[in-house]
Structures are given as structure tokens and as C-alpha cells.
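Only one protein chain is missing; all other protein chains are in place.
Labels A and B are assigned to the chains in the order they are written; within every chain, residues are numbered from 1.
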Amino acid sequence: MNHHSKPRTRHAAIALTAALAVVLTGCSPSTGTTEPDSSADAILTVGIQKPTSLLPGNSSGLFANTVVGALFDGLVDYDPETGETRNLVAASIETTDQKVWHIEIEEGWTFHNGEPVDAESFARAWNAAVDPDNAWVQADQFSNIAGFDEVAPAEGEPTAETLSGVVVEDATHLTVTLSTPNSQFPFLLGRSYYSPLPQAALDDLEGFAAQPIGNGPYEMTEPWTGGDQIVTATYADYTGVAPSNGGVTFRIYTGNDVAYTDYQAGTVDIVTLNPADIPEAEASYPGLVKRSATDDWRNYLSLPTYLPGYDNPDIRRALSMAVDRQAIIDSLLDGEAHVATDYDIPVSIGYRDSACGDACTFDPDAARALWDAAGGIDGELVITSVTGTGREVWAEAIANQWAETFGVDVTVKQVASENTWSGILGKEVQSPVALGAPANYPSPLDTLGPSYSAAGSVNGSFYANPDFDALLQEAAAAGDQDEQLDLYGQAKDLLIEDTASILLWTYASTYVVSERASGYVPDSFNKGEFGSVTLTQ
Amino acid sequence: MTDIDLLADDTARVTASGNQMWSKLRRNPEFWIGATLVAVFVLITIWPGSLAGLFGHGDPRDCSLTDSRRGPDASGGHPFGFTIQGCDLFASVVYGAANSIIVGIVVTLGTALIAVGLGLLAGYFGGWVDTVLSRISEIVVSVPLLLGAVLVLNSIETRNVWFVSAVLIAFSWPTAMRVMRTSTISVRSRSFVTAAKALGLPTWRILLSHVVPNTFGPVIVLGTLQVGAVIASEATLTYLGIGLQAPALSWGLQLSQAEPYFASAPHLLYFPAAALTLAVAGFVLLGESVRQAGFNSLNT
Partner (left out) sequence: MHPVISRLIQAVVVFFGTSLLVFLAVFALPGDPLGALAGDAQLTDTVVRNLEARYHLDQPVVVQYGYYVWDLLHGDFGTTVTGEDVGSILANAWPITVQLALTAWAIELIVGVSLGIVATIRPGGFVDRIATSATILTLAVPTFVLAFFAQQFFGLQLGWFPVAGTAAGWPIAFILPAACVAALGVGPIARLTRTSILQTVSADFVRTARSRGYSPLRVGTRYVLRNALVPVVTYLGLDLGSLLGGAVLVEGIFNLPGIGRALFTAVNTQQGSIVVGIVTAGVLVVLVANVLVDLLHRVLDPRISQ
């Protein structure tokens, strides 16, 4: 035997064992919920997916909105039943011309660090959002405020550092001047990116990004550095209605299906359900499945109207009439959706129950007739779906329906979700695209502006109708809501006539709630609303 | 993958002759099970119609939404039930074999070609050629297959059978190359090679006529084992959403689409999973039995 080896081998062996031991026992993952002593202090766990950012001006997507909504309160929020705006931090919002807005801020609101919420807080937040050095993704949402082009010009260097359209009159008065009138401006004020920011945000932006200090019912108790939980507790000095629980812990999952599995194991209170899981959840947990009162999502197909064939409204109408929406809803969506009847979303104020008419009704014979009369489209048709959304299932069904009705080949292709809009708007994706959109705020402009106006940011159909844009402008300048709705209705009628995109169906956000959590009412717009949930032990 | 890397040393020592191997194989039930499975799957890859129509509904594209997710209905000619789109699941599974197995075979052949070529060069010439090739193979092998494949495939918009195969080949060739290299090294010092060199034969001739025939046996053995592993990899990548795409018929796709419906329609998951398992098992059994038959040892 080799005697030299003994001490060396023993040392090596010990070192290895020690290393293993340290790694295995030393790394203990974070534990879940803590045990509260009374139900008022009980912590609610909510399943979400990873938020893009917790900074109001830099966050996008459903889940970031949920967390930001819990941490921050804006000037207004939305009435869950009517969708109308209600003053929250604002005491009043007045205008005479839909262009200059006088905002009075209610006194007494404070940030989680004690700083008061005043007019400066909002000006500070909005200027930070548009600051090109910050490069926050929601900067574009402020583009209609006067002075935006000087602070963040499309080309060239900025000539101003703050928005000239945002003027702090005094501690409780703010005046906002828009570049063009927008009667729907108060709706925007309820969006999370219009939230106020404390001075502490600018003093230490990096720290703030990990642990934002807001003015909402919940405050963060520890920074979030990308781990699997965001921990909040009820803010003791909250000026609004105090929450009935002790805080919310947001658990981060890779998908709603994984969250649902964890729900079934009893470790999370509220999760969003994927449509595929709804029937099973209904069967296994009767009474615990909660839906938004009104549908707040829409599915539709954008159309490449710049391509031959698709530029013909008759062809577009034919394609729309060849889709058997109800069959897809019944067999693939388990009846959880409703055929779309108007161009916005049911939660939008002014959504009409039967506006779409023939264009949205399944009639393969009429569709075929229209198609033939218009000359059809040569070659293979493609429907593009977005990976990871689950839409390819019904996109395939629509493809089959078109194949059957028109006798052409139809295939389904995929585009990665991060390339969806650059692909569509860059004309790299040259086919109808299966899209889904949630309602952001309850005004028709939420859908009509971005999706169908000539300058719209997500105008996937490249719809450009000067009459339509003129109607939108008129509605933006109108002072009376009935007048606005009438004008929006006329605008939507234009879309229906032109079949600007193929409307499919609308559905409601659906959640499943644990037995111990009661009082949860899904709110389509006030995403972070968990204050009404009480937990029984 | 599997114990492929270890075969780098083992299979280089394959010494049994063809006859010896066959007599061992004949007696090994693993071989027969594996060979039958492989034969069946290769058959339905080349000619899906042969099996798909067995129960009367052989067209996987003949779908009706009203049948969506219905369960198995043997008397009606739908022994596996229906898919989400309302197509016959049995036909879909049969046609789904094609993509998976084609990828398996293409990748294995491609890997073998590259491995044989590079391994020959590295083993025969040695020196800096060997060093460079070995370092490159080390770099590639250090990237775990799944991570590397995710990386590359995610950037490709349209992923068809050829792209996916190319990526899998790119990450699989190092191990096979090493096998080839080891066996080339052991062969190049053999007497018949030295004799050929002494005779002044051109290098390419020596390589082709003398070295290759004696060295690529292990690579073949490796190949049969690898097919099974590649099939499983393709299914995994497609399941993750970065492999083949809808509406391609692939087991990986069928499995990923089936999962959300598992509670209400378990047949959607069970049948493709069983088919996938059988296909992989078939190739692995075949490969294992061939490998063992190559040994002159006491354990078969």
C-alpha cells in the first residue's frame, strides 16, 4: 500500500464531506408564511408571476400592476361596479376644456416613510417617468402632457428637464396642461404609473426600486431582490379604508398552472386561474372560484391590412364570418367566454351588446359567397399565435374552420412573446395574429386609441381611417359623457363596418380563493385590492 | 446523456467478432424486445398510414371540435380517444412518432459523421490538431445540453425538424468524437497501420481503408443508445416550448398540451407518454444489448 497517500486522501475526503455538509445544511430557503396571533393580523398569500419592476413608472404587465397597486394609491381609483372614476388621493379634478386640468389633492395622505403626499409628489413622479436618463418604460404614457417633446424628444437632445405642462401651484394644487384635449384623462390618473413618489425615491433610486415607498394600504417590509416572495404588511397610518388583514405576501410562480398546483396543496390563498384549469377548480372547489363581475379581457385577430386580399373589407368580413366562436367557446374554453359584440371590452363604459351583428356571426355560406365574390386570397393562410399564451389551441381551431369553409390550407405559426409587437409592427409577421388584451381602464379609449387610431401604439391591423381619428378627437374634446359615448359608439361602428380586426370573444379574469379567505371581490381595474379580504383561522 | 461517456473507454475495447456478438444477442430477450419496438417505430415513421388506420380513423387532421377531449371509445374506432381539437388521438400519436424518431435518427447520423471525422483527425494526427479539437469539445461539453439548447433554440423563430436536429447535433458531437478519438489512437499504433505507412500509402487511403473500418464500431454502438436519448431530448425541448412548434405532430407537443387537462382528460397525457416511453425504451434496449454483446466478459 502507498503510505504517502493516507493523510492526503483523508484530508481530501474530509474537505469534500465538509464542503458538502456546508452546502446542504447552510443554505436554507426562505420559509413561507408566519403565524399571526389574530385574524386581523393574518397575512394573505397571493400568487403572481414575476413583476417586471416595482417602480410605478417602469412597471408593465398584470403582475407588476398588482403589486404596485397594493403599494401605491393614485389620484383616483375606479368604481368596481360602474367603472367611473372616484377621487382617492384627489379631492377634486376640474376642467372646462378637457385640456387644462386643475387637481386638488386631499390633505392627510402620507407615504410609508412619513413624507406627506402633495402636489410636488405627483410632479416629481411624472417628471421622473419621462426623464430620458431613467429610461422607464411607461414614459410614453405621458406623451400627451405639454412639454413632453422638450423633455424626451424623439430625435435630438432634450431642451427641458421637467414637463412644462405640470405646474405645482401650491402644496395641494396641481395644474396639468395637455397638448391635445383628452376627456378621458381622469381615467389615466388611476393607472399605476401615475402614482406619486416621495423624495426618498430620487435620493436613493436603486434602494427604492428594491423596496418602493408608496402611499397605499400596504408597505414593503423587506426589499425584493428577485427572490420568490414580495412581503408587505398593512401600513398603520393609511389614510384610506384600513385593510382587514395584516399584510399580503406575493408568491412568485413561473406560471398560473404552477400557482394552481400550490393552491391545491394549501400553501397560497389567491391565485389566477388559467382557463384550462377553471372546470377542474369549479369541480374540486365549488364556491371558491371568483370571477370579475364583467368580462375584462378580449381575444381578437389582428389583420395585415397592408397585404393584398386582407386590404379588401369584404374578405376581412368573410374571414370573420367563417369563425364559429360559440363552438370554440363551448369545446375549448369550457363555456367561460362570451362572443364579442363590440370593439372594446365589456367593462368599458358604453360596451354594446349587439353592435357587431353579422360580421361576428358564424355563417359559413355567406362567408364563402363573400370570399368568392371578392376573389379570395391565394395560397396558404397563416394564423400566428404567441408562444406561452395557450392561444394556439383556439388558433388551430380557427385555422381548421377557415380551411373547411374556404377550402384553403391554413397553418398556425408561432412568434415569441417578446417579439410579438416588434414583429407585427415591423411587418415581419405578415399574417393574422391571435391576440389578447386586458382592460386597463374603463374608458372606450383604452382600446380604441392604442389599437385602432393611426398613431396607436398597438395598431396591429394598421387601421388608418381619418374619420375614425376625427371622431376620437371630438370625443376627447367633448365635455359631456353621453356625448363622448355617442361619439365613441360612432367610431366603433366604423370599425365594425370595416372589420378592422376579427373580434372573437371576451372573458373574465378568474381566480380561486382558499377557504380561509373571504371577502375577495376581483376588481378588474384596482388590481392590488386585497384590503377587503379577511382570513379566518 | 446516459453512460455514453464511459463507453468512451469501454467500447473502444470492443473485441468480440460479429459471430460471437450475434450468438449472444440471439439469446438475450432484451435484444428481441428492443429490436421489435424499434422496427415498429421505424415502420410507422416511414409509413404512418400502415398503423394509423388500424381502427378506421387514420387521418389525424380529420377533426371536429364537438369531439374535443372525449375519452377512449374503442367500439367507435377511437381507442385512444380524442385530442383537444377533436382529432383521433391514436392517429395523432402514430403520426407524432415520425417527427420524434426522425430527429433521433438525423441527430445520431449527423453526430456520428462529425464525430467520426473529427475524432479521426484528432486521434490520427495528434499534436495541435488534437489539442484544439479536444479543447473545443471540452467547451461544448461543459454546457449542459438543456441550457445550451434553450439558449440557441429560443432565438430561432421557426423551428422545424432540421433546426432542432442541428442544435442537438451541435451539443452532442463531443462525446462521440472522444470515443472515436480514443479508438483511433489505439488503432494507429497497430502493425497494419505502420505497415501501410511504410509502404508509402497516402494518408487519406490509410485512414479510409485501414483506420476507419477498425474504429467506428464503438461509434455505432454509441449511436443506437443515443437515438433513444435524443428522442427524449427532443420531446423535452418541444414540451418546454423551444422545440418543434404547433401544428407539428410531436409527442412533446401532445404532452405539453395535455398537462392542463390532466384531471379531466387524462388519456391525452397517458397515451403519448406511453408511446414516447416505449420508443426510447426500444432503442435503449437494443443499444444496450448490442453493447453488452460486444464484450468478452462474464456478465451476459
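The rule is short, and it goes like this: a contact is a pair of C-beta atoms (placed from the backbone, for glycine too) under 8 Å apart; a residue touches a chain by one contact, two chains touch by 3 or more.
Please read these numbers as outputs of a predicted model, since none were measured by experiment.
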Option touching the unshown chain, where B:64, B:154, B:186 or B:214 are the choices:
B:154
Where A:164, A:199, A:254 or A:481 are the choices, the one touching the absent chain is A:254
For chain B, residues touching the missing partner are 1-3, 5-6, 9, 30, 135, 138-148, 150-152, 154-157, 228, 232, 235-236, 239-240, 242, 255, 259, 262, 269, 273, 276-278, 280-281, 284-285, 288, 297-299
What residue numbers in chain A mark contact with the hidden partner chain?
2, 4-5, 8-9, 12-13, 16, 20, 23-25, 27-32, 50, 52-53, 55, 58, 60-61, 132-141, 143, 152-155, 158, 209, 225-228, 251-255, 258-259, 261-262, 264-265, 267, 388, 416-422, 425, 437, 450, 457-458
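Here is the rule we use: only the chains that are shown with their structure count from here on.
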Whole-Å gap between the CA centroids of chain A and chain B:
44
Can you name the residues of chain B that touch chain A in the complex?
63, 65-66, 68-69, 84-86, 154, 157-158, 241, 245-247, 257, 259-261, 263-264
Could you list, by residue number, the parts of chain A that touch chain B in their complex?
257, 274, 276-277, 279-280, 284, 324, 327-328, 330-332, 385, 387-388, 390, 392-393, 396-397, 399-400, 411-416, 419
